[in-house]
Structure formats: structure tokens, C-alpha cells
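Right, one structure below, let's go through it.
Shown here: the complex without one of its protein chains, the others still in place.
Right after this comes subunit A.
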Amino acid sequence: MVDRVTATDKALDLIETLKEKHGPLMFHQSGGCCDGSAPMCYPKDEFKTGGNDVLLGEIGGSQVFIDRDQFNYWKHTQLIIDVVPGRGSGFSLEAPEGVRFLTRGRVFTDQESDELEAAGAI
């Protein structure tokens, strides 16, 4: 079945670099202003997920979560975690490296949507 979240090679490389410094990681997709609408990367378990968070999948062995209400508006798209040169990102771990994780999107094909629906994932 198609993944809800994937990562580019550059993002996977950065995840490995960050793991060496900070240990196991997690992601939470942010919404809202400033550094929002972008993924936040934290040491695993730093951010307390709750009953209203959806686990989208894993990238580089790190879980990726999103708020359920936000998920409901995003679920017709695949999240593709990329990395670009940048500065600043809330408390996300990559900022001091001069880069920023970025969420790109791709609309699922009808067939992929059907698969996800059949699996109860939509």
C-alpha cells in the first residue's frame, strides 16, 4: 500500500546526521503561522502526542505525526518530507545546521485513495 509520508534522500541523510547528535527522532507536522505548515523534528518522545494525533508513518525510522483535525483536510495527499537551506523552525532540531525540513505534497491517485480507503486508512 502507498505510504502516507515519504522522505527525499536529502531528508533521509539529514535525519541520519541528526540522529548521531540527538539520538532517536520523531516528527510532528505543524499548522498555522510563521514556521507552520512545516514538519517539526524533535528527539523521540520530546513532544507528547495524544489521542488527537494520527501516526502517518515513518521516515528514516522516525515516526511522523499530525493533528487529527489537520489530517482530515490533508488526507487526500501524500506528504513528502524534503530539506532546503533555511533558518529557524520553532524548536525543530535541524535549524542550527542552516537547513529546514519542508513538507511537499502529492495528490493520491484514485487507485491509491481506494487502497487507503480499503485499508481503513482514510
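Structural remarks
The rule is simple: contacts are C-beta pairs under 8 Å (C-beta built on N, C-alpha and C of every residue); 3 or more make two chains touch, one makes a residue touch a chain; residues count from 1.
The working rule: contacts and distances are computed from a predicted model.
Per the UniProt record, the chain missing from the shown structure is "Aldehyde dehydrogenase", taken from the list "Thiolase family protein", "Cell wall polymerase", "Aldehyde dehydrogenase" or "SDR family NAD(P)-dependent oxidoreductase".
Among A:Pro24, A:Gly61 or A:Pro96, only A:Pro96 touches the chain that is left out of the view. Contact residues of subunit A toward the unshown chain are 28-38, 40, 42, 46-48, 67, 69-70, 73-74, 77, 84-93, 95-96, 100, 102-107.
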